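See structure below.
One protein chain is absent from this view; the other protein chains keep their places.
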Amino acid sequence: MIRVAILGATGYTARELIGLLLRHPEVEICALTTRQETQPHVAEVHPSYRGQLDLVLENLTPAQVAQRADCVFGCLPHAASAAVVRQLLAVGCRVVDFSADYRLNDPAVYAEWYGAEHPDPARMADTPYGLPELYRDAITDAQLVANPGCYPTASILALAPLLQAGVIEPAGIVIDAKSGITGAGRNPKSHLHFPEANENLTPYNVGGHRHTPEINQELSQWAAGTADVVFTPHLIPMDRGELVTAYANLAGDPTTDDLRQVLTRFYQTEPFVRVTENLPGTKQVAHTNYCDLTVRRVRDKAVVVSVLDNLIKGASGAAVQNFNLMYGFPETTALFY
Amino acid sequence: MIRVAILGATGYTARELIGLLLRHPEVEICALTTRQETQPHVAEVHPSYRGQLDLVLENLTPAQVAQRADCVFGCLPHAASAAVVRQLLAVGCRVVDFSADYRLNDPAVYAEWYGAEHPDPARMADTPYGLPELYRDAITDAQLVANPGCYPTASILALAPLLQAGVIEPAGIVIDAKSGITGAGRNPKSHLHFPEANENLTPYNVGGHRHTPEINQELSQWAAGTADVVFTPHLIPMDRGELVTAYANLAGDPTTDDLRQVLTRFYQTEPFVRVTENLPGTKQVAHTNYCDLTVRRVRDKAVVVSVLDNLIKGASGAAVQNFNLMYGFPETTALFY
Amino acid sequence: MIRVAILGATGYTARELIGLLLRHPEVEICALTTRQETQPHVAEVHPSYRGQLDLVLENLTPAQVAQRADCVFGCLPHAASAAVVRQLLAVGCRVVDFSADYRLNDPAVYAEWYGAEHPDPARMADTPYGLPELYRDAITDAQLVANPGCYPTASILALAPLLQAGVIEPAGIVIDAKSGITGAGRNPKSHLHFPEANENLTPYNVGGHRHTPEINQELSQWAAGTADVVFTPHLIPMDRGELVTAYANLAGDPTTDDLRQVLTRFYQTEPFVRVTENLPGTKQVAHTNYCDLTVRRVRDKAVVVSVLDNLIKGASGAAVQNFNLMYGFPETTALFY
Partner (left out) sequence: MIRVAILGATGYTARELIGLLLRHPEVEICALTTRQETQPHVAEVHPSYRGQLDLVLENLTPAQVAQRADCVFGCLPHAASAAVVRQLLAVGCRVVDFSADYRLNDPAVYAEWYGAEHPDPARMADTPYGLPELYRDAITDAQLVANPGCYPTASILALAPLLQAGVIEPAGIVIDAKSGITGAGRNPKSHLHFPEANENLTPYNVGGHRHTPEINQELSQWAAGTADVVFTPHLIPMDRGELVTAYANLAGDPTTDDLRQVLTRFYQTEPFVRVTENLPGTKQVAHTNYCDLTVRRVRDKAVVVSVLDNLIKGASGAAVQNFNLMYGFPETTALFY
């Protein structure tokens, strides 16, 4: 039985993570933290768990966390996260970090996009990027795994195999992404107030979203060249679900079937990636750890569509998948219906 | 041309009111106020009006408002409203007040439900309650009109004719009300954050909603006895629209047809109340000033259903209807498609 | 390992049932039926299960079903269901029937509300009503269980303990119910077309909904008198979730605390009923088998609020709970996160 703690347990990713871990036969949830002064019971913060988990959210130091937990899931903001993760690693905890802090390899790129020096630059290059479909070996037995962003997961799973196969060009990729509103977090804001966000559709952070360097870094590893994507996210009036429509220039003259076969072969043994002929919708993967993919050739471009649940495969499901690999449990434990 | 001002112009009722007044051929909008320190242009606060109205929201004193406007629409909170309205009336402005301050007749009832002494008790009993279908004569030529609450409008229009006709009992009435989320205002709050309110349905203020005394006061005027309703509002995951399902004990043995005929006769010349045989839905009155009504006898009770748009017939449309009566314009001006 | 079949496997309750049974360690899904001519793979009908269940939906006779399955979950329409259930029982299958056919005890009441003679009247009175919180002993070891309707579950769990304790009157109960749109089934209809149902709120079947006699039958069993409720359902623009607001005349002079304590005591050992002080919303029970309840005294009435997921505790979760009791598995198997 692995004792786990969740840092920053009030948000939506923590809520989903608790739900998944409650199903996990080898896990005991031992600590939930918050930086809020009040120490609410989990049943107040996440009323759906009333009667299933009897824990109070506490403002614990890393040392206190380490006393209670073998493995820590960090749902803290960037920068704040690395400061804590360093200390947890030093005393022997294993960590799955949801923040962006250990996803990028290059401190200069981090400083450019996050506007501050990285608190723990020495670890950046060696920390595995927690996308099991691409980096399973590095994740297995790792002490620290950087859980990927939701948009990067959908984008990289869609494009990496096609880049590796040389059927699309790394230059000129456009990623038009759409996400349900849980992706914007749990803090109430004017533009996320129900009567503002409902029946509305808006782009945001055009050209400036912080998931961009993460996507470029990973795609460039699989391409014969450097990716420098144009990335545009949009807010969709629904709770959860994310859809990426990626447009890439073709290399050579592949047909739709050629393109789809590249994806099908790449993922043929993967439990959580399904390549379909039909155009997928987000609802077919809601509340699951699946990423569903398809591709079409349209004129001189490949149009790749991928869908996932931003809170599961885009966050907490991926984290449990990484945890299973780290501890040698079957990779799908707690992740199927 | 009547020069009008809107106090508290950042909220949803003010937004709808601006839209209606922009269509009104006899109105010029001359001032919009806010108590915020920044003085934003209306196009920043309500971007749909960009290019149609070139005004800045200002923090104006009542005296400054009175210099610019003949008629003032007050969208201020209770208590704050009466303090300003007094001053506006003193210098000769006419006022349609959206707050609850002049709806109740009895200062003691106000103090009980609003937890404070009324700032202008002398005017309470004489201010007409701005429901034209019931009090048209009193509204015409009034200097001050108390614009009704949205739930009271839907509830009173549904029940007053049946009480007057003596076919239902005033005792034991249950009003189960449901409203879209614009009814809760524009300030972001945790429970109104999109991912909390969407796909959710909640009752609130059970037994304690401040519209209750307003409903009782008005229903009692039309009944041979005192109404003391049980009122339960619910939040519905949609922008606008309100539905009241009212349950009353029958007096005598009226059929469904008898009950419906009472409503049909009462409203036969009304432009904005439609009595239907079908069960109405809120969408058929969205963005209109209609209140649609029907009634069924079920066992020993009358079940009355009324729908309206909480921002139009439940607020800003009613205000324009009152304004038209006050100034002798055709009552429907600016209120039809 | 129990071999199970699901009859009528294309709808929403069947979809949820498959999801729950896939998690059940003692169940193998062996057959899915449809009366459609095409025999689609489950992955076409319910794309979220692609890769998890490799079965084709077939048009099977009861005899064919009985060859493959020990236990049958029937998701067929009323009347059609009883015709099949009879045959399954005759050859030894055990059955959880989702239809209304075996819920009512009295063939005359069935004929009145369903407009036809019951095809199997002899079994009506003896078939246990599948609400484990009220009838656990009768369900255990039963060959056939009548799975309750969603509205009756929410209504009966709310009111039966208060009637039993004698703190409310059985006469004059009003049940104002609200349901998400999955409750209306999967067949597309004009009024359920997205742009008609979205941003809309409508009552339906006022006074005539077929769940009414079921509610009356069960409430009358727990009351010192006959219940004859006024029941009004409404469609809410959301996928799933159901909220019942029930209004009952008080017997004696109980306080809110008295009323809540009756509920708390009644359900104190129940795994799936939670009595709260807060007013519950549907979202806190979405995708769970919980029914959350609270009660308030308002003037001379008890206002009881109950919420559940219409597809889980209101249908498929309850069915699995009944199944677990019938076969002696822990009652919560496959029903917690």
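All chains are identified by letter, namely A, B and C, in their written order; residue positions are counted from 1 within each chain.
Convention: a residue touches a chain if its C-beta (ideal position, glycine included) is under 8 Å from a C-beta of that chain, and two chains touch if they have at least 3 such contacts.
Small disclaimer: the values here were computed from a predicted structure and weren't measured.
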| item | value |
| --- | --- |
| Selected residue (touches chain absent from view) among A:Arg23, A:Arg136 or A:Lys283 | A:Lys283 |
| Candidates A:Ala63, A:Ala224 or A:Val298 - the one touching the absent chain | A:Val298 |
| Candidates A:Val4, A:Ala100 or A:Ile236 - the one touching the absent chain | A:Ile236 |
| Contact footprint on chain A, counting only the chain that is left out | 172, 174, 176, 178, 180, 196, 198-204, 206-207, 228, 230, 232, 234, 236-241, 243, 245, 247, 279-283, 286, 296-301, 303, 305, 307 |
| Chain C, residues in touch with the chain not shown (by the definition above) | 12, 180-182, 186-190, 192-195, 197-199, 237-240 |
| Absent-chain interface as seen on chain B, which is shown | 19-20, 22-23, 47-52, 199, 271, 274, 276, 278, 280, 283-288, 290, 336-337 |
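Note that only the chains that are shown with their structure count from here on.
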| item | value |
| --- | --- |
| By mean Cα position, the chain sitting nearest the middle | C |
| Rotation, 0 to 180 degrees and nearest 5, that superposes chain B on copy chain C via CA atoms | 180 |
| Rounded Å distance between chain A and chain C, as computed from the means of their C-alpha atoms | 37 |
| Inter-chain centre distance, chain B versus chain C - centres from mean C-alpha coordinates, in Å | 39 |
| Contacts with 2+ other chains: residues of chain A | 199 |
